[in-house]
Structure formats: structure tokens, C-alpha cells
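All protein chains but one are shown at their positions in the complex.
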């Protein structure tokens, strides 16, 4: 039941969750892929088109309000007349584990730029469109899904900046769920608790190298699609996902 | 893709979640319905059979180890050779809102009997079967799903006993997830945050009587089925569900 | 500023937290010590008296409503005319780590007897007295303090019963705080996250045997006294305590 009058936008696509989510949602909707660099989405766009779907990729610095506004303009032209069915924010900052005193203020800015500010701008850009879609008889309630991590609920030692960003993202998402849920927009947050199984992580000895010890990005995409299809009488605001062998 | 070599057992069926879960799982598996009184499951069993499915109902006091053992014996005879695909514990005690000092110790026993002890016995009865199913190439990982409520994460005033039971159930489920997840059994807990939309609640002025202001039991059942189908690389341990207009 | 018109009752005294709390509160109030066996409180009672304080010990099976009622009768006689300033529930069940399938239903009953039922009875016994004290111009708001543990907020693998009991206790306490706080009674829950430093644990190689790697029972007692002295404009409902080197 592909729908041509609605589209989906996925911010933060690459080799993992973003790619799988794009492929999944593209089975039903024309999709827009946002990533900093074309090489992050070119192959995915091609793959979707080869399978008969519609997709456009737009190079976007998600931490920049101007860049996101420009992307939205491009979408308006390319997908003129289409309403927004789902917006997925899957971007994450590039600040990892480090002793606190070795971080710089610039690290903090970097950590908050994509996580907190990027989501903030993304939500301000697409929530008005999601609200418009509520009355357009969509098959499923318009949906905003935000990807979180273990660090969304736990400030571990030496993950100060990463946790600050992810906690902030969770706060924003929770607040948006409480403000826009009653208006008919489904706002959900996921806690991805484990390492995604992608080429880059394949050799990592996670969970003693056990089979399925890393998270399948396709399984995450299935969950995101499931969230999107929930009726408004039973919205899930938050769910976790982790490999069966993950310690938690 | 109905499967005749596996079955599902649902404890606590009536007009709401249990009924919908039974109908949903019966599309794929022969099901067993456990409830205190036959009138709670008779119509559902008939409905499933009329639709071409298989179902048996067994009158069971879930708080009694003997009664649950007897039910398991009956299942063994009726569904000889079938392995267990999914076990759903949806039972709840009958102790509601009351000033703490008006409760009796008997109220507490009642509150803990079905919630804590019932789940304990249920898990001890069916986890060994779920473990056996892990190696039987099931389509989906063997699953134990437990129904929680708002009171699972919040001890509200005058809900002391209800919250004690629900917190205990959540603790048990979390502990089981950590022990049996790594062995391949998916253990999940749900937080149903709202009033279920069933005949008994139809006239309740919940959420100002707004449309879809109560939770659709069918939507809950869809979520339970979705949990059951998650691959072991991405198990969800806990999710919430509430109507879009519910305060939280 | 010892006060002879008020008393304190501490349930669950032995070598650790209970003893320290009793000694601490006995500096201000006559105290009552409840424990199953006289050898658990005899020395503490003697120590308090030697220091010029007042103390009585009463052998009490806390899981029994009759036993607690009998203890309350004894208190009424021994401390006639005194009002209750503070009640501390520090008892814990005797069910530890074990694979879930090796537990019996009796284990569960044991686990819930002291934790859930014991606190329930204790709260029903002493909350009416605490309410009466609100208007008796006490130096500090009447207080109910309940001891929790790591397992109060985390259902770890193989700690199913212990966690069920502790979660239930936390639920009860939270609910009581919300019901009795507005009436002027301070209800607080503590999360003791670590091993108490007592003779029995002295040789345990906790936290690599580091100095102060176990929790000082006196430090816990100081916290309980601090909670008791908080004015009603700033009640703490929950706090954690752990050694500086404890992983969490």
C-alpha cells in the first residue's frame, strides 16, 4: 500500500540504522535522506530507486538552522504537494569516551550541536508539517521518532558529553510527546542499547563475538515502522532494544 | 503461516487485553486461555474455533501452584507434542484505590497473590518449556510477555497495594529478562498507561470522553505480537502504551 | 535536646544499620528495638542504657500482624504517654541470589513476608501515631524511614525474589509519601547500594578490599537522622548511599 501523497524524512543516514530505516519506509513512502555527505546516502538512494521506490538525498549539516531550512526548501520543490507521514531523527554527535578533564568546551559544543540543536531544528522544521498531516486522513498517525542510546538514561564515567547530549535529546523528545501527542502526532524515543551490526563494527569482539550479539539495523527499522503504525489510542513513547546477550 | 507444532498460553483473559491477545496469537498458534471462570474464556474459544483456529480454555486460579500445575497437565494432554512459542501473563489483582489505613493485611495478600505469586508460578511453569523451544527452530524467539500498568513505575497515593504488586511484577520480569534473555528467551514487560476500551469502561468519562481516549485492546495485542516477532538481536525489554490524549 | 515526651521505634536491628540507627536516635529519644531474637537487640539496649539513654527491645516476628500488635501493646505500656517521633523500617527478607528455576513458592512467600507484608503492617501500626504527633509540636516532623537496596530499583539476574520484595517496599513507601506527606508525616526511602561494613562482612573482598569500600552503618544512621530533621518545606523522599569506590 505505497502512498504517493505522503513522504518520510530520515535525518542521519549512513551504514546502519538510518539506511535500514530509509529502505523500510521507502517501501511505502517516497523518502528524503539527510546526511552531511552525499557518500552517506548515494548508494541508498540508488538502491531504493532500483527497487522501484522514490528517494532523494540532501547534503545537510543538521546542526545548522540554515542548512535544515535549505533542505526543507528542496523537499518542498521535489515533493511538491506531498504531506509528511514520518520524520526520523537518527543523527548523533561525534564525541566519544574520554576522561572529563581532557575534553574541551569545543567538544561539548560539538556534542550538543548534532544531538540537542540538530533535533531542536529538525523538530521545529517538521512538526508543523506533521500537524498538518493529522487531518489529511493518513493511514497512520504522523510520527516523529528519535534515536537514543544507553547514554540517554545513564551518565557513565568518561561519557560526560555523549550522555549530556543524549539526555538532552530524550528531554526534548519527552516534552514534545507531551505537547504534540494530544494534537495527534506520535512522538517516540528509542533506547538502542548495544552495538549496531554494520561493516565498521563487524570485527569488534562485542558480547564475546556471539552470533546476533550486535543489533541488526533492519530489526531497529522494523521497530520504527511498527511505532509508526501504532494507532493513536495506544502510542508507545519509549522502547529499548538490545541483543539478547547484552548486559544491562 | 499458522504453526501447528507450537502453541501459546495466555493467562488472564476476559473482555479486554487477554481476549485481543488470544485472538491475535490464535491466527498463528493454537492457544490456551487461562482464567478463573469459564465465562471469561468460553466465547473467545468459540470465536477462535469459528475462525478456524484452535483454542482451549482452562479454569485456573493463577495464584495457586496446584491449579497452575493442573492446567499445565491438561495442556500437555490436549496439545501433546506441541512446543511453547509464547506465554503471556496478563492477570491482575482485584485491589484498587483505597486510603492506606482502610486496607487490611488480607487486601495485601490478595494484591500480591495474582500479581507477584501468580506470575512467579506462571514463569516457573512455562520458562522451562520456552527454553526447550529455543532450539526447536521457532519462527520467532520464544517469548514471555507480562502486562504492567502505570502503577508499575509509580506508587500513587491510595494505590499502595496495587503499586506494590505491580512493582514486584516488574522486578520479577526484569530479573527474568536478565537471566533468560541470554539463553534465547525474550522476556518483555509492558506499561499500559490508561484505561482499556472495553464494554465495562465505555461510559467512563476518561480524557473528557475524547475519541480514542481509551486504549484499544487490539492495539495492545498488536504490540504483543510485534514483541514476539522481534529477532534476538534486538529484544525490547519494556515499552509503554497510552492514548494520545492521556496525561503522563 | 533529649526529648522524653517522644519516642522512636526501629524495626530490624542487628549488627548493622539497625544498631547504628538505634544508637543515633537514642541520643534524643527513648527507643524501641524490634527484632526476631533478643540476641539481636540485648547488647544495643544495654549500650544505650549505659550511655544514659532509654531503650526497650521486643522480640517480634515483623511478618506477623499479631506479633506487631503485641509489640505495640507493650510499647503503649512501657512508654505510656509518649508520642511517636520516628519509625524506621530496616528489616529485610532472607532470600538471596539463586537461579529463578531453583526457587520455590515458599521462597517467594518468605521474600515478601518481611519486605512487603512486614512494612505494610508496620506502617499501619505506626502511621496513626505519627499522624497524632503532627499536632504535638514535635521538634521535627514525624518521620517514617524505610531502608531499600540496589534491588529496589534494579531486578538483577538471579535476584528475582529479593528484587520483587524490594520493589514492592519502594512502591508502598512512595505511595505512603504521597498520601501522608500532605498530612505532615515525612515518609522517606533510602537506597543502600553496597555492602554494610559489619563484623560479618569484614573479610569480604568488596571493592578490592579498599579502605571505606563498604558502607559505614553509622553514616547511614547519620543520614536517617538528617532526614528526620528536615523541615516539612523540604522533605527528601528518596536518597541513595554508596561507597565512593562502588560501581553503579
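A few points about this structure:
By letter and in written order, the chains are A, B and C; residue numbering begins at 1 in each of them.
Simple rule for what comes next: a contact is a pair of C-beta atoms (placed from the backbone, for glycine too) under 8 Å apart; a residue touches a chain by one contact, two chains touch by 3 or more.
Here the structure is a predicted model, which is why all the values come from computation and not from measurement.
Listed by label, the shown chains that the missing chain touches in the whole complex are A, C. For the options A:15, A:65 or A:134, the residue in contact with the chain missing from this view is A:65. Screening A:24, A:117 or A:228 for touch with the missing chain picks out A:117. Contact with the chain not shown here comes from a single listed residue; of A:168, A:188 or A:241, that residue is A:168.
Interface residues of subunit C with the unshown chain, by the touch rule above, are 141, 178, 181-182, 184, 186, 197, 212-216, 219-220, 222-223, 226, 230-245, 248. Residues 65, 99-101, 103, 105, 108-109, 112, 116-117, 120-121, 123-124, 127-128, 151, 154-161, 163-180 of subunit A touch the missing chain (whole complex, contact as defined above).
In the analysis below, only the chains that are shown with their structure count from here on.
Arrangement of the chains shown, judged by which pairs touch: a linear chain-to-chain path with two open ends.
Taken over every residue number at the interface, the positions common to subunit A and subunit B amount to over half, indicating a same-residue contact. Put simply, the C-alpha centre of subunit A and that of subunit B have 31 angstrom between them.
For subunit C, the set of residues that touch two or more other chains is empty.
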